[in-house]
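Removed: one protein chain of the complex. Kept in place: all other protein chains.
To keep things simple, chains are lettered A, B and C as they appear, and every chain counts its residues starting from 1.
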Amino acid sequence: MRRRTTPRAVLLATGELLLWWGALALLWLVLISTVDTLERVVGAGVAAAGALLARAGRRAVTWR
Amino acid sequence: MNGWILAATVELGGGGAAALWGVTTGPTARRVVAQNLTTAALCPALLLLAQGYGRPAYVDLALLLALLGPVGTLVFARLLHEDLEGRRPSAWGLTYAVAGVGAAVVIALCAVTGPGRAMVKLLVIGALLIGGNLIASRALSGGFRGVLGG
Amino acid sequence: MSDALILVALLLVAATATAAVAQRDPARQALVLSVLGVFLAVLFTVLQAPDVGLSQLAVGAALTPLLIMLSVRKIRRRRRDRDGAR
């Protein structure tokens, strides 16, 4: 069931991940109280995990 | 004496007593609706308490309730949908009234907080709370009709 | 003022806990239990113990109802299968 990876699909996947990453990083910045470098690094990591989960969840639900 | 705490007491007493009455009496369909509205009624109370005690960190409790309360209702909507079949439990008037109270509380707190990240956090909580509640109400009134067994 | 708040929260918790015990049907019990979880969280907040309140909220709002309702579903399905087999 492996799909062929076309440049277009890669671009779309990257765009989706980046969009989620940006939104979740913003959410992290809203949640925390004081902003410093470590907070930003941890927030970026957490947002990346969230973005991966978001994409995995969407694919798991629509893929039949 | 603190106006915020007074408001929280009123909200807790009124909303809590109504929720307790709704969830312990009547058919299952009504109880589920009452369980859903408990989240919507008590989350603003938690926000008011955080403001009344002057501790912004307590807002996390409201955030968690706004996130997980609708999830709890979805659990009941999904796993009780056989009991709720043909009942279409809903109380849209009440749902919108409670959502309006939540929105009013969030707006009042935003006005006090002033622009900044704390205000955006309050708005996020308000959006999660109201959106989650409306979706959970939708799920109760027939959102899981196509679910069989699983 | 804060005494009144503590009183209201305590009364709500006591009444809801009693109601949860008095229910006979496990599904309805789970409904009351999830409401009790939220009341308990508010009580802990009022008593200035937000950490405990957060724990109660995290466990009581979605996790406990999910565990109870999954068990109820398993038992119901088993009963239905047995009745169907007969």
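Heads up, the rule we're going with is that contacts are C-beta pairs under 8 Å (C-beta built on N, C-alpha and C of every residue); 3 or more make two chains touch, one makes a residue touch a chain.
Methods note: contacts and distances are computed from a predicted model.
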When one chain of this assembly is omitted, its UniProt record names it as which of these: "Carbon monoxide dehydrogenase", "NADH-quinone oxidoreductase subunit N", "Sodium:proton antiporter" or "Peptide ABC transporter substrate-binding protein"?
"Sodium:proton antiporter"
Need the list of shown chains touched by the one chain that isn't shown.
A, B, C
In the complete complex, the non-displayed chain touches which residues of chain A?
20, 24, 27-28, 31-34, 36, 38-39, 42, 46-47, 49-51, 53-54, 56-61, 63-64
Determine and list the chain C residues touching the chain excluded from the picture.
50-51, 53-55, 57-59, 62-63, 66-67, 70-71, 73-74, 77-78, 81, 85
For chain B, which residues lie in contact with the unshown chain of the complex?
57-58, 60-61, 63-64, 67-68, 70-71, 74-75, 78, 128, 131-132, 135, 138-139, 142-150
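As a convention for this text, only the chains that are shown with their structure count from here on.
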Between B-C and A-B, which chain pair shares more contacting C-beta pairs?
B-C
How many angstrom between the C-alpha centroids of chain C and chain A?
34
Per the C-alpha means, the centres of chain B and chain C lie apart by a whole-Å value of 16
Centroid distance [mean C-alpha coordinates] between chain B and chain A, Å:
28
Chain A residues touching 2+ other chains are none
Give the residues of chain C that touch two or more other chains, as numbers and ranges in rising order.
none
Could you please specify the touching residues of chain B with respect to chain A in the complex?
56-57, 63, 117, 120-121, 124
Chain C partner, complex, touching residues on chain B are 1-2, 5-6, 8-9, 12-13, 16-17, 19-20, 23-24, 28, 31-32, 34-35, 38-39, 42, 45-46, 49, 53, 55, 57-58, 60-61, 64-65, 68-69, 71-72, 75-76, 79-80, 83, 149
Footprint of chain B on chain C - complex, ascending
1-2, 4-5, 8-9, 12, 15-16, 19, 22-23, 27-28, 30-32, 34-35, 38-39, 41-42, 45-46, 48, 50, 53-54, 57-58, 61-62, 65-66, 69-70, 72-73, 77
